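Selected chains from the complex are presented in situ; the others are not included.
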Amino acid sequence: MTWIVNAWYVAAWDYEVDRAPLARTICGVPIMLYRKLDRGVVAMRDACPHRLLPLSMGLKEGDSIRCKYHGLKLAADGTAEEMPIKTDRVNRAICAETYAVHERHRFVWIWIGDKAKADPALIPDLWPCSTRGWSFDGGYYPIKCDYRLVIDNLMDLTHETYVHATTIGQSELMETPIQTEVIGQEVFVRRWIPDIDPPPFWRDALGAEGRVDRWQICQFIAPSAVIIDVGVAPIAAGATIEKHDQGVRGFVIDVMTPESETSSHYFWGMARNFAVDDAGFTARFKAQQGGVFLEDVAILEAQQRSLASNADLKLRAFNIDEGGTRVRRMIERLGAAARVSD
Amino acid sequence: MTWIVNAWYVAAWDYEVDRAPLARTICGVPIMLYRKLDRGVVAMRDACPHRLLPLSMGLKEGDSIRCKYHGLKLAADGTAEEMPIKTDRVNRAICAETYAVHERHRFVWIWIGDKAKADPALIPDLWPCSTRGWSFDGGYYPIKCDYRLVIDNLMDLTHETYVHATTIGQSELMETPIQTEVIGQEVFVRRWIPDIDPPPFWRDALGAEGRVDRWQICQFIAPSAVIIDVGVAPIAAGATIEKHDQGVRGFVIDVMTPESETSSHYFWGMARNFAVDDAGFTARFKAQQGGVFLEDVAILEAQQRSLASNADLKLRAFNIDEGGTRVRRMIERLGAAARVSD
């Protein structure tokens, strides 16, 4: 397994899950997700305990699901409620596995590992996605690569110059030195660019002329999120690399969930503390960001194919990969810990 | 192997095989079928004994087949008749394997196992398909699942309520208790519903008003047929579960042939002893039945995929699966016996 087993992963955007079942394989396990009448989310193994037909092909009846094959009816907790022959005595031992789920920061989180350890306090703190005064929206891409390749990509933004040459590439930014730090289960890669003329996007966001301090801080949060703190503040405002709410600020949000060893779910978006009520800005930005991330998808899927066809070669880490390298080391350590304690 | 090796399987409908070769993989073996000038059927390994090009790509010459690659000509018994160079001495040791075939009950049967044991008397007795006073027609579907999943499906008709909800589903029937019995190499699952108002289809077939007795008897015949005896008789006629030719009667005919461990050939149809000369009825029924069985194909192929993606889970048998369970036990026993005697 290339992922940490005992951890919360994003199963879906809040808006993807509704009354009708959604089928999605998470960490190698086929899962069905749906909402109950009280809007609570159910995550159940997507295989009928009778003959394994995907339950997501079934029929919702209230909060229960009835298998499309022989009509076995399961309650939201996975236990049998009605046998195929309605008059047969219900065997309470018949049960589809359910998984701990929790809705937070606009995402539905799932815990595939040991359910007893599924403490919601362990959910990665994506506060910009759910804090008053901030706006957050984004999209979803399936991607045919190891989720760690996406993390590598995000923890080293030098790729923007080439992968996104015609969209957001900005090579001048890359010349600013980075500073890498590990804190607990997080890895930071920070760039602080003091006293510059802001690029058009940020000048518009700030709504003011004049020189600014600018930052770009990639933050990995185990098991598999990368949020990138970006923004500018007028130089007179006294922003620092530690504290910089004086200007305009956004977070590029990226959460990756393993589907298999070589495929993933990629949830992405943008949280911002400016123009928060401007729905047009939100829609335009999401469309643009979606286009930029498709450029990454093309590169990452080609990289995955190349890993397979060049099995004798190894990935190599340069200075720029320090963030990604530390992330991989952390994942191994946390994965190992999980295995030891299991 | 999940199938009984020494047994007759349906290779094709009689109408599928003609002078031009038909390629079909049976029990894992690529086979070519064609008819000789006397209409007898030839079943030959679909690989030229020279360079293995499929013989089914070749040219028929009388009852012989000439390979499309170098022109090796083989007689209907598989032996070489002419070398690529016409003047070369024919090497009689060059030979494509041929298989025992027998045409009966509208099907072409093939024996892939030990040819010496291929006794036509062992062909499953599908008498309604070939008895005067009965009419029989049907179709063919390739299906990407283990042939045993199709048998499971047919030996337990409770699935009709859900899989065929909008076509032939009739949940009231399912509440009648079933009786399961093993007799020799056959398994029976019987339902007898006495003294009811007939549904429209059967009332029309009977051509009379009044209450009826109704039956539904699934009969598995090794190695891989399920025929379902269905019909109604006026209550006064004295029909019994053992003997019920007093009214109108039909047999749903289902014969499954393994292609591989996870794919099969599904031959299906309907034999009936009423309206036997009504070609319109035959055509309409075949169209409807084909539609209903496509609903099964969708479910069964989803089930097969789910078996692969949920490899840690096992199929579970409920009461309703008693027939299917006994069939699987019989297949294992007969398969084992075949292996022991080989």
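To keep things simple, chains are lettered A and B as they appear, and every chain counts its residues starting from 1.
We take it that a contact is a pair of C-beta atoms (placed from the backbone, for glycine too) under 8 Å apart; a residue touches a chain by one contact, two chains touch by 3 or more.
Keep in mind that what you see is a predicted model, and the values were worked out from it rather than measured.
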Quick tally, homo complex: 2 in view, grand total of copies 3
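As a working rule, only the chains that are shown with their structure count from here on.
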Which integer distance in Å separates the CA centroid of chain A from that of chain B?
-> 49
Residue set of chain B touching chain A in the complex reads 152, 156, 158-159, 161-163, 174-175, 299, 302-303, 306-307, 309-310, 313, 315-316, 318-320
Chain A contacts chain B in the complex at 25, 30, 45-47, 49-54, 57, 59, 66-72, 83-88, 91, 94
